[in-house]
Each structure stands twice: as C-alpha cells, then as structure tokens.
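This is the structure, below, for whatever I ask next.
A protein chain is absent from this complex, but the other protein chains hold their places.
Note that the chains are named A, B and C in the order they appear, and that numbering of residues resets to 1 at the start of each chain.
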Amino acid sequence: MNHKSMQSINVGVVGCGYWGPKLIRNFYEIPGSNLRMVCDLRPDRLEHVHNLYGVPVTQSFDELLRSDVAAVAIATPVSTHYRLARAALEAGKDILIEKPLTDNAGQAQELVELAERNGRILMVGHTYEYNPAVEYLRNLIAQGDLGTVYYANAIRVNLGIFQQDINVVWDLAPHDISILIYILGATPITASARGRAYVQPGIQDVAYVTLDFPGGVMADIRVSWLDPCKIRRLTVVGSRKMVVYDDVEPTEKIKIYDKGVDGPRYSDTLEEFHLSYRFGNITTPAISNEEPLKIECQHFLECVRTRQRPRSDGRSGLRVVSILEAADHSLHNGGLREEVHYRC
Amino acid sequence: MNHKSMQSINVGVVGCGYWGPKLIRNFYEIPGSNLRMVCDLRPDRLEHVHNLYGVPVTQSFDELLRSDVAAVAIATPVSTHYRLARAALEAGKDILIEKPLTDNAGQAQELVELAERNGRILMVGHTYEYNPAVEYLRNLIAQGDLGTVYYANAIRVNLGIFQQDINVVWDLAPHDISILIYILGATPITASARGRAYVQPGIQDVAYVTLDFPGGVMADIRVSWLDPCKIRRLTVVGSRKMVVYDDVEPTEKIKIYDKGVDGPRYSDTLEEFHLSYRFGNITTPAISNEEPLKIECQHFLECVRTRQRPRSDGRSGLRVVSILEAADHSLHNGGLREEVHYRC
Amino acid sequence: MNHKSMQSINVGVVGCGYWGPKLIRNFYEIPGSNLRMVCDLRPDRLEHVHNLYGVPVTQSFDELLRSDVAAVAIATPVSTHYRLARAALEAGKDILIEKPLTDNAGQAQELVELAERNGRILMVGHTYEYNPAVEYLRNLIAQGDLGTVYYANAIRVNLGIFQQDINVVWDLAPHDISILIYILGATPITASARGRAYVQPGIQDVAYVTLDFPGGVMADIRVSWLDPCKIRRLTVVGSRKMVVYDDVEPTEKIKIYDKGVDGPRYSDTLEEFHLSYRFGNITTPAISNEEPLKIECQHFLECVRTRQRPRSDGRSGLRVVSILEAADHSLHNGGLREEVHYRC
Partner (left out) sequence: MNHKSMQSINVGVVGCGYWGPKLIRNFYEIPGSNLRMVCDLRPDRLEHVHNLYGVPVTQSFDELLRSDVAAVAIATPVSTHYRLARAALEAGKDILIEKPLTDNAGQAQELVELAERNGRILMVGHTYEYNPAVEYLRNLIAQGDLGTVYYANAIRVNLGIFQQDINVVWDLAPHDISILIYILGATPITASARGRAYVQPGIQDVAYVTLDFPGGVMADIRVSWLDPCKIRRLTVVGSRKMVVYDDVEPTEKIKIYDKGVDGPRYSDTLEEFHLSYRFGNITTPAISNEEPLKIECQHFLECVRTRQRPRSDGRSGLRVVSILEAADHSLHNGGLREEVHYRC
C-alpha cells in the first residue's frame, strides 16, 4: 500500500552500487516522490534494497521502462549511461543521470538533442551545485567580495574507491569541474592533464588537471584514489579576499580570509619597492547542513512537475564531458594543453 | 674580548635580510664558531645586528674578504650569489651559500669548478637535508618500508614573502627539489612547470612543478606566495605504506599510514574484479626537534675543519639549479616537459 | 507484507523523538528483526515514521503491549522510563531501554528485580559499550599496555540539546560513566559534582563530575549543553602510556602516546633530583567503523533469542543510576563528595 500523496511523481532507480542506494533513500523519503521500482543486474543488491524499502525490484531495465514510472534516476557505470539514458528518453521518461553524463562528448550531445527534441527533462547529478557551501561561495564571488578572482586550487583525494571502467579524472574531476564552472560563472578555454596508473595497468589513479579560464584565471585540480588522507579542499584566491572550502570539515566548511597583497605602484624613482600585505579577520559563515543530494532530488522532481530546465541540465553535463574529454586527451598526450570544444 | 674557544673557525656573514640573521644567531651561538664580521649594504640592518651581538659590521664585502675570516656564509639576493661566491672562493674562503646556488646552471657550474680547483668548501644551504624529519623519511624509504615508491606530492604555500628578483619557483621549489632528491636517492629526468604572475607583472607568484623521476615516480610541487594558509606538506605514496610529512605541525611532523591497495590478480575468468584495500595503523614517530639550521651550520663548520665534502655540496646545488632552469624554461614555454641537463 | 525471515524477533519501539528513529531504523534494517509497531504520543512523529517505513503506528502503549511483539525498545523521556518499563516487563516483554535507566536508584532496583523475577531481558542502551573504539581501549587497559592507570578526563560538550526533565549530568554523564566502568573494570567509590543552570532555571546546563575509583584513580567529567564546540574526548593516563579517544574524529579516534615520566629514585644524597621523560611514538590503531547502535541492537536481539544476560544489563544500568544519584546529590549540596550506594 502506498503511503505517499496521490500527486507524487512515480520514480524508478537503476543501479544499486555505491551511489544508487543514496538516490533510492531520497526518492523513498522525499514527500511528492513515489519510489515505484528499482533495477539492477545483481540479485543480492536487489534483495537488499527490497528488504530495506519493500519496493518492487527487477533485473530488467525494459520492465522498468514499461512500468508507470515517469522519472528514471540512473546510477550505473558510466559506460552504460548512453544506452540506458537513450532508451529511457525514447520511452518518454524524464531522467536524472549520474555524472559524468557519458564517457564521450559525441554521445552526450546526442542525449542532449534527444531530450530537447522529445521535450524530456535531462538532468545530470552534479550534486555539488546543490551544496549550500558551494552556493555560498558562488554568491560571494558574484557579489565581488573576493575582488578579481586570480586562481583556484582543488584537491580531491582519498584511498579508493578505484573504478574499473574509467580513470580517476573521469571519476573525481567532474565534481570540481562542475563546481568551478558554477562558482566562476565561466567555462575553461583549455584543459591539460598528467597522471599515472600505479595499481591497475592503463587506468590512471593519480592525476593533475589544469583548466585555463578566461581572464587568466588558472584552476588546478589534483585527484587521486591513492592517498592516505581524505581531502576535499578548494581554495579560491582573489585580489581582495581568499576562501577555503573544506568539504571534509563537519561544520566549518568555508573560511573567508580577509588577506591579500597589494602590488607595487609605479614610480619614477629607484626607491625600494614595497608590497603591502593585509592580514585581517577570518570569517566562517554559518552554512545550512541540508543534504545536497536531497536538494538535488527535490529539484529534479520540481523540474519534472513544472517542466523547467534543471540547474544542472544536459548541456551542463555535456560541457563537463567536453572538458573531461580534452583533459583525457592531454593525459594520453604528454600533458599538452588542449582546447576544449564545446558542442552547445 | 672573545669568549669562544681558541680552535674556533672565524666566520663572516653577508646579508642581514630575512634569512641572514638566523645564520648570524647560529654562528654566534654554536661552540667552535667565532663570528667575526657581518656585511650588508643597509646601515640600519647592520646597526640592528651590531646592537644584538656586538659583532663588527661593514658595508664593504672587500673588507670582509680582507679580514681573518676563514668561512663566509652568504645570504643575499640570488642575483648576487655568483659574484659574491666567486670573489669569496678566489679570496680563499670556504663558503656556505643560500639556495638556490645561482640563478643559472652555467654560473653554478663555474662555482663548483672553481671551488674544486681551489680546494675550497662550497656548501649550499639546502636546510631540509639537515632536518631530522626529512632524515627519518629518507631512512624509511631506504629501508623499503614504503615498498615501491609510486609518487610524491609537495605543497609549499603561504601569503608572502614576495621576492622581486626571482619567481616563486626559484624561491620555494628548491626546498622540495632538494628534499625529493635526498629522500628518493635519485634525480629527475624531466621537469615541467606552469604558473601565473598575479601581483607583480612578469614574476610568477603561483606555480606547479612536475618532476619525472626514473621508474615512473612522479613528483608534483605546488608553490605559491598567494595562499591564505601556510601549508608545507609532503605526501609520499608507496606500494606498502604512505607517509605525510607536515612541516607546519609543531610535534607530529610525520605520519606513516599502513594503508594500501593491492591490484587485481590476473585470471582467465570473467568473475568480478577485486581490489583489496588495507587500512592499518597510523604511526607518528618521535622526531628530534633540533633546529635544522643549527645542524647545517655545525656540519659546515665540521667540513671546514676536516675538509670533508658537505652533504649538500656545490654539485648538489648545481643539480637543483639545473632542475630549476628546466622548470623555468617550461614555465615560459607553455608547460612543455623539459629534459634536465645535469652538468656534473 | 513482511519481507523478513520467519525466525525474526517481533520488535516494538516506543518514542520517536531524537533517539527513537535511530532505533527504528536499526530494527527495520537488521536481519532477524521484525519491526512490528511504533508508539508515540505525537501524531506528526508517527506519521513521519509510518511514511518512512510503512510500519503500523499507535498512540496507545497498551495497544503495543497487547500486540505480538516480544521485545520493546523504549526511547522516551527519562521520567516515563519506570512506568513504561514496568508495564512492559509485567506484560512479559523483553526490553531495551535508553540510558539512564530511571531517574532514581530505587525504581531502577525495582525494575532489575522485576525483570529477574519474571525471567525477562532488561538491557540498558549504554551505546558506548558497543563502540569498537571503547572496546579497543578496554582491551588496551586490560592487557596492561598503559601500565598502572593514573587518571581519566572526559569532556562531552556542545551547544544543545537542552533537556527539560533532567539536567546535563543525568543527560550526558551516563555515557562517560558507563565507558569508565567498562574500560576500568571497576566502579567508583565516591562521586561529587558542581554545576550551574544558566539558561533554564533549576536545570543545570554546565557541570563537572568527579569520580574516585579504587586505587587512587581519579576520573573527571565535564559536561555542558552550552559550549561553542562539539567535543567528546576521553584522556586516560597510565604509568607507561597515555591514550586519547576523540569520538568526534571521523577516522583517527584513538591515539596511543608512548609517553611518560619516571619518578625519582630515592637516594641518600642531596644531589639534584631528576625525572626522566619519555617521548616515543604515537600510534593510531585502525578501528572498525561499524555503527555502535547497530551492534547494540544486534546484541539485544541475540540476548532475546538465547536468553543470555546482556553486556549492559539492568544491574549495569542501576550502577550508573546510583552514581548519577550520588553526583546529583553532591550537585545540590555544594559539591561535597558523596559515597555511592550500590544496591546490587
């Protein structure tokens, strides 16, 4: 018996690996969502989910598509994204799909065009764009509090979870790339990357990605599955202030440093050159600790209901894939800087 | 009246800026050292030093060279190193010179050859090679505790101190380059660097250096004068263990993580792939907190006395300059990987 | 329809406030548990829980007792514990009840006797006794790794959650008291406490409790609902080693310091007295991150099945209440040291 309201959206979820259960829990709990079916190839995972939530389960994606679900959330390995998303869109479903949208820009573009042609919602799970700390950081920059943004540095490392079908750049960098585009309000012109595969031959587990944004803004991203510490840290340095966003901190996620250095004023004399340093207060704003994934799922349901374009829509997903593609090309090409070709 | 022993080495120090006074204090305090004269161009700095230690001071480097000092410590801007070091060596002095040895490899080579020809001690102030934590790390690696070393990541950032005659790579990266060579027991084959000059036109204040060591060991160094936090952190990841050396920590400088991941064993079946993660203890060894600069100065005096070759001799300084030169070339050449040409 | 195995224990939960939902989730998810009914006075809380888990709900505790549940978990305000527990025990149910068992030792003793007379399981939710970090600490001490235990210091402070029916000693100190008894393998002889009520008249929100254990072991506990930081930290100092257990740390919960000081050897001379300090390694053991409450709930179900006495049985709960009673008496009596009267 269904204990949710009648105006709910019928939702199906595909994929019960690491991330899928988090989507399942949210679509199970959020008012206005009616979790109707869960699909995976592994019987044990299905049994686990069925035991937890009592939701019907299936190994057949076709059965899910033939059901009365209006919306499908896809959390399967990246290599299956294109096929599953296309089938779901063609079956008339709205979809929320995990990042990265696909493992190549051509297929991402196809999905974007298919969704737009069919009037379907295509939303990509760039969860950090729904994170209150990232929202705070975006507003801070937009209001000019940092002055001119000089550069950004992102670190996202930990021991594990090693992927088998994609390297660490495709696995972890989408988070930082989507954050950077969102907070800077711009897309990078070029990308380059270097990395090494230490544990699994041919699959880089440690990598460095550099993005050049317009106006000389340099963004560097360090990703690793092979680091002793869990670090998720983004530093943004501006001419007036500097910010550190530490996602591992339980409460003090953002610190704003009223620090800086003022360059030399030009003069005709040979007197000693002086830089002036500023060391002011540090402020840690109170940030809502609402679960970003819950906000994301609510936004998806709202878009399904109102037919509005999601914040992290297919074009956003395509942009990220285009950048990943350029970075990956550089990774296999000695780290040469690659121009990013955006298809939309 | 002199209150030191008669067998002391007479020492002169050139340069009373940021680093010079630390050398002066050590050569003033260490038994067996007789601080005889201090030289700088700025009268106010000389007066300050004279008031503190009562040592004779001079604005004339020639006067210092004509004095009875046997050993000269040089802590002046890099651009003056070559000229001062050559003059001191030609005057028959043993020298301890701050890193980097010079701002180009050709002149570094000249100094090395001059010192060897004249039988003079030429020691470069790679202070970290005298740091007990670095020593510990070196032994750990040498004993094989980390297994095969995979990669290293170094961060050395802070707000300030901006230099005017050299960029942040020449200023900060020598520390990490000398540490890496020392603990890995190898020299990098190639170097590359990217960076930007945000505050002072033409002088990079934020940069990333990559060094490729033999055997696929990748080392990345992030240096910045423009960061809100003081971070000095080196991560070394091996196949058996991982280490973090955090130089900003007052006591727990080294943490050894008994963590790792074991790669897939090859098999003929299509069964699910498994990596096995290890999460063991973390150990923080007790490390001597003796001042590294004091150990360095004592080593210099010992070399002067015994005519032994210093641990961080001129050839070591030349190697570091050769790497910096390659990195700097890359920095001005779009980040292209440059082979390092060692001259000795 | 029930999706759990037939050999499951039928469980009912009373109380859907802060803690109840955590019990509900566990008894919903744990294999071998069959969550049959949830009881609370507040319709909105019942609706919330029903929506999440589809479990039958009721405002009537009698209805719960008349149902086919064999085991009842009680997570209601302390002042209701005695009445609810007695009714459940008299109805033949096994019970798991939140700490503190009751708000006075006389009623706690009655419950212990009632349970023993009726052959019912009475288990108290001293969750920390099921915490792998506490288990580790207990073993460390039992094995003599710390040498002679000198003293312990516990801090448990945060902003909120203010209780209205009990003061901060009754609310937070049970955690530390049960941990101390468990790891030291002993019960305190005397208790004293001082505190103040700043926010709610008559309800202390900041307090200090001192327990004297046999052998001169002093344990001090600081509890507060009115502190800017969340701190949960236990220091145990022994003659050979010292340990800090920081429950707020996500992974490095326990640090073992091989540190100490050796006292003076007696001598007949007046020579200068010397203490010898030891500063050895720090070790952070790998600790399982299994949810303690899950282990606790599993242990309860196991005891229900096998009729064994729970680790944190009624007598254990009574001991803690006896200590709290003595501390509370001291709190209202100028901080005078009170002997603890154990009733079993």
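Going forward, contacts are C-beta pairs under 8 Å (C-beta built on N, C-alpha and C of every residue); 3 or more make two chains touch, one makes a residue touch a chain.
Computed from a prediction, not measured in an experiment: that's the story for all the values here.
Checked against the full complex, the candidates C:Thr76, C:Ser178, C:Ser192 or C:Thr284 give a single residue touching the omitted chain, namely C:Ser192.
Residue C:Arg222 is the one among C:Lys99, C:Arg222, C:Lys253 or C:His299 that touches the chain missing from this view. Only one of A:Glu252, A:Glu302 or A:Glu339 touches the chain withheld from this view, namely A:Glu252. The residue from C:Arg240, C:Lys259 or C:His329 that touches the chain not shown here is C:Lys259. In the full complex, chain A makes contact with the omitted chain through residues 252, 258, 279-286. Interface residues of chain C facing the missing partner chain: 150-151, 153, 159-160, 162, 164, 192, 194, 196, 198-200, 206, 208, 210, 216, 218, 220, 222, 225-229, 235, 237, 239, 242-244, 255, 257, 259-264, 273, 275, 277, 279, 334-337.
Although one chain is hidden here, its contacts on chain B can still be listed: residues 3-4, 28-29, 31, 50-52, 54, 230, 248, 250-251.
Note that in this section only the chains that are shown with their structure count from here on.
Comparing chain C-alpha centroids with the centroid of the full set of protein C-alpha atoms picks out A as the closest. Chain centres here are Cα means. That of chain A falls 39 Å from that of chain B. Centre-to-centre separation of chain B and chain C, using mean CA positions: 53 Å. Contact of a single residue of chain B with at least two other chains is seen at positions 279.
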